[in-house]
Every structure is written in structure tokens, then in C-alpha cells.
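Shown below is the structure under consideration.
Shown here: the complex without one of its protein chains, the others still in place.
Take a look at chain A:
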Amino acid sequence: MTDASELRRRTTELLAAHPPATTERLDFLRARFDAGLAWVHYPVGLGGLDAPRALQAVVDAELAAADAPDNDPRRNGIGLGMAAPTILKYGTPEQHSRFLRPLWTGEEVWCQLFSEPGAGSDLAALGTRAVREGDNWIVNGQKVWTSGAHNARWAILIARTDPDVPKHAGITYFLCDMTDPGVDVRPLRQITGEAEFNEVFLTDVRIPDAHRLGETGDGWRVAQTTLNNERVAIGGMRLPREGGMIGPVAKTWRERPELRTHELHQRLLKLWVESEVSRLTADRLRQQLSAGQPGPEGAGMKLAFARLNQEISGLEVELLGPEGLLYDDWTLRRPELVDFTGREAGYRYLRAKGNSIEGGTSEVLLNIVAERVLGLPAEPRTDKDVAWKDLAR
């Protein structure tokens, strides 16, 4: 079994063979992947060493101390957080060796083609069609809320492959080449003024059957892995104390005593406590996860994260008083990554509105917790036994 001292030894070896100061960034990242130190809980040969997930922190600390380049995980959050664990679980050996290494190094950025204009919370109602033609699938449809599609080389995609069966049964999961001529990415401007999301139009996109992930018709089950990982990725980030949205507000409070009121003080302390407890809960979830795959419990983290971000950013705008009436910049921009703390309070307040919608609305997540964690009866369903093509639209 690979333990912390073994990982330290391997990290030292990597640094000796590829000194960060004299090694090209990409060469270093590839060497790190090949040494099994990319994500140590992954299998040997796929960037890992079958080690406990918790030991990644040991490697990361050693590499950070040596000033080694990292793979800038924020730039490829969907690839690392959602695509990789799904590919690992359901992919063929060929898919593993083709996709995981450039995904981890950031050479290939990923996006997620799931939501559609008519299938948001009711994701399984999606209508994008994939039709088998020889060794290929021909895909037509429209996706929406696709973050990072304008930078992405690959996408995870779910599409309908059988309209004659109930909606959850006729879906298949694909890996889609975003450079295919049939893929058209258009910016979608949001309430913040910027366009971090896109609409993606798919017209006769050809996906080879070798890029199907999992069995034909089994896409909903495969997507559960992605969605559970997504909620953990969104709500379960490892943060230091005051590392989240509470950080900038606490900083303003300390630096600007003239803004303080008793009423805001009570609200700030309450939110500070809730942020700290939420951080501890995320730590605890991560400690539980170090062995297995995320379950529906991750939904809880995402719920808490969304509510806290919204309350805290709302408080921050009020704390600023007259300055809260101003906004930093309404220019249409296309950010490479979403930076919750890099801009001003008004931006944070508006952007946080999406936190209870993206990656599953809070209402859907509450249903998931009630049904899958607590085992309460499911909502009565009128669509379960009806072929997708016969559903009202």
C-alpha cells in the first residue's frame, strides 16, 4: 500500500528528474502524470498510484513548496471535476489512455453538453438526437448553459438515442469533439454583463461509436456519476477558514470600521459561523469520500454553498452602503474562468444568483436528499412509463 512517506519519496524523485526551474511547464505536468502523482487515487498508468485520495494533499504540499507548476485546475474544472471521474468509471482502456492525460495537464479543456432549453431541472427530458449511422452517431440539437464551451476541446454530451422508450431509458453518453464543423458555440450574456456560458448548436455532428461512454441507452446512469461529482466539485471545495465568499466581507469589515452597524454585525457573525460549519462539513464529507465515489450527500454541500453565497454577497452590498449602489463593469466579457472573489460586491451578488440554479436547482437537490438520502417516497410521476416521443412538449 502506498503511504505518505512513499509518496514523498516519489515526489522527491520527480523533482530531481524534472527540476521545475529548468523544465517546461507542460513537460513537468506530463512527467508528474506519468509518475502517478497527478491524482494519486487514480489507477497506476492513469496518473495515479491507487493510493488513498486523502494523500493527494501530501504530494500537493511538497510540489507547492518546490514551486512546481500546477495544472491550473480552475481552468478545466469541468474536465477534472466531472468528465474525468466519469471517464474513469465507464471508459474503455482506449478511452482512458486517450483522454485522461491531456485532460489532467490542461492541454485539452472539457465542457459539459447536458442542459437544453426544454430540459433544465427535468434533464432526462432532453431532445438532442443521436442516430446511429455505421460506425458513427449523427447528433442534432441545442444545448445551453455550457460554461467554457468557447475554450473547450472536448465535451461530455448526453443525447437521445431511442425516442420509443421512457425518457430515462433512451439516453446515451458521448465524448464530443468540439472542433467538429457541426458544433456552433454562441455566447450567452448573463445578469452580470459577462458571458461565461454559451449556447451550443449541434448540426449533423459526427461522433464515432468509439467515443460512446458506457452502453447505448445507459446514459442516464452514467450521467449520475457526473452529476454527483459536479455537486461535490461545486459545493465541496477544500478551503481554509474564511476561504469562501465570507473572506472579502470579513476583510472589508476589519478595514472599514466606519461601515459597521450592530445589525450588520449580528448578521455577519451568524454567516461567519455558518460558513465555518459548512467548511467543516465539506472537510468531513471529503474524509468520508477518501475511499469511495460521491453519493447523493454531495447535494447537501451544494445547497449550503448556494444559500451562503447568496446571503453573504447580499450582506456585502449593504455593508458598502452608497458604494453598494455602484457596479464595477458592465462590459460584455468572456472570462476564461469564473472568479467569485476577484471582482466587486455587486458582481458577486448577481453571480451568486446562479449558484442555486446551476448544477441542479436547490429545489431538485432537496428532492434528491429527501428521496435518496432519507428514503422518503418519490413524487407521483406521470412520465415514467411513457415513451419519450409521446410526452407533451
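Heads up, the rule we're going with is that a residue touches a chain if its C-beta (ideal position, glycine included) is under 8 Å from a C-beta of that chain, and two chains touch if they have at least 3 such contacts; residues count from 1.
The rule we apply is simple: contacts and distances are computed from a predicted model.
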UniProt protein name of the chain not shown, from "Sugar ABC transporter permease", "Acyl-CoA/acyl-ACP dehydrogenase", "Nitrite reductase large subunit NirB" or "Nitrogen fixation protein FixG": "Acyl-CoA/acyl-ACP dehydrogenase"
Absent-chain contact - pick from A:G36, A:G300, A:G346 or A:G360: A:G300
Listed residues A:L268, A:L320 or A:A352, member touching the removed chain: A:L268
Residue touching the undisplayed chain, where the options are A:R189, A:R284 or A:R333: A:R284
Chain not shown: contacting residue from A:V44, A:A210, A:L326 or A:L376: A:L376
Touch list for chain A against the chain that is not drawn: 250, 253-254, 257, 260-262, 265-266, 268-270, 272-274, 276-278, 280-281, 283-284, 287-288, 297, 300, 303-304, 363, 365-367, 369-371, 373-380
